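Sharing a structure with you now.
A single protein chain has been omitted; all remaining protein chains appear in their positions.
On to chain A.
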Amino acid sequence: MKSFDFVQPRTVAEALAAWGPGAVWLGGGTSLIDLMKLGVAQPDVVIDLGRVAGMRSVDVQGDGAVRIGALVSNADLTRDAAFAARFPMVAEALLSGASGQLRNAATVAGNLMQHTRCAYFQDAGAACNRRDPGAGCDAQGGVGGGVAVLGASPACIAVNPSDFCVPLAALDAVVEVQGPEGGREIAMADFHLLPGDTPDRVTALAPGELIVALRLPAGADGFAGHSRYLKVRDRTSFAFATASAAAGLRMEHGRIAEARLALGAVAAKPWRVAEAEAVLIGQTPDADLFDRAATIAMAGAEPGDDLAWKIDLARKTAVRALCLAAAGTPARMPALPASVFAEPAGEKVHA
């Protein structure tokens, strides 16, 4: 791979000072290192955040919000039982992603920053507007699979591969950022960008900005009793989603008081549609109702060359996730988290 400088700051301030054009942040490296080996990422400077202090804790704040340090590993977060109890769909999504080894290395902020697994983005010999603006998009008419059916543009049809981001979007998570201009917060819904004419701009981060924490706002744990993440894929583990959905319901007297629904693997960002959630409010849960919501969520989906089945699958995945959420969060995390083949749900927390 291309030679690069390697720096290891000890504080956020040092990290920010080390940044310049051509620099990249290194978290767990599970996405970046692969891309460097492939010649897709060719940074001049790699800023290893592994020694930066103060970004490895999960804290409950005064108002009940939960703040997750950027360098908390995916594995550590899934092992935090108190966190899983409050945000089961987040824990389930994390556990359904990658493998145990990768979750040990990967950080939560890195999960937000991971690149698309579009085969043409990863192939340095292919045309890709995301890598090389104006080069074209060989994924169109290609064989990569896993392409967007929502929010795509003529310039790019890549999907965001993250599981974790889907429930984060559903729960209105907030991304805390520090940069050359100081700190700011970005709503999860605004963090990942649709490709439009600038597919090389993948997130809302400005150059030199660094994620320092994620925050689940106060009240986001109100869905804990009816909260699921479902991930459909050809392989039962260690595979990206073909379709996924995070569903959360807050129930009052048998009726849906509040609803959240986000879909994964269909677009360049987790897909959340306010109208799909609104249609559920005040209703009693049933499959037809959920089908109406899922249909609204998938409105405008483009089947492209041959993806009608994927639109159908994404809709049905959303319906199933809502049904599972309505049935109640399992008291124990299924042995196969988020899987179609999880054992029968068994004892519920609030059913």
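Throughout what follows, contacts are C-beta pairs under 8 Å (C-beta built on N, C-alpha and C of every residue); 3 or more make two chains touch, one makes a residue touch a chain; residues count from 1.
Convention: contacts and distances are computed from a predicted model.
Participant: One chain of this complex is missing from the view, so tell me which of "Dehydrogenase", "Sulfurtransferase", "ABC transporter permease" or "Putative polyphosphate/ATP-dependent NAD kinase" is its UniProt name.
Facilitator: Choosing among "Dehydrogenase", "Sulfurtransferase", "ABC transporter permease" or "Putative polyphosphate/ATP-dependent NAD kinase", the correct UniProt name is "Dehydrogenase".
Participant: Using the definition of touch stated at the top, determine which of A:G144, A:P167, A:P195 or A:P285 touches the missing chain.
Facilitator: Here the residue in touch with the unshown chain is A:G144.
Participant: Which one touches the absent chain: A:W25, A:F83 or A:Y120?
Facilitator: The one listed residue touching the chain not shown is A:Y120.
Participant: Looking beyond the chains shown, say which of A:V232, A:A265 or A:A326 touches the absent one.
Facilitator: Touching the chain that is not displayed is residue A:V232.
Participant: Even though one chain is hidden, which residues of chain A still touch it in the full complex?
Facilitator: Touch with the absent chain occurs at residues 1-3, 39, 117, 119-120, 123, 125-126, 138, 141-145, 232-240, 242-243, 308-310, 312-313, 316-317, 319-320, 336, 339-341, 343-344.
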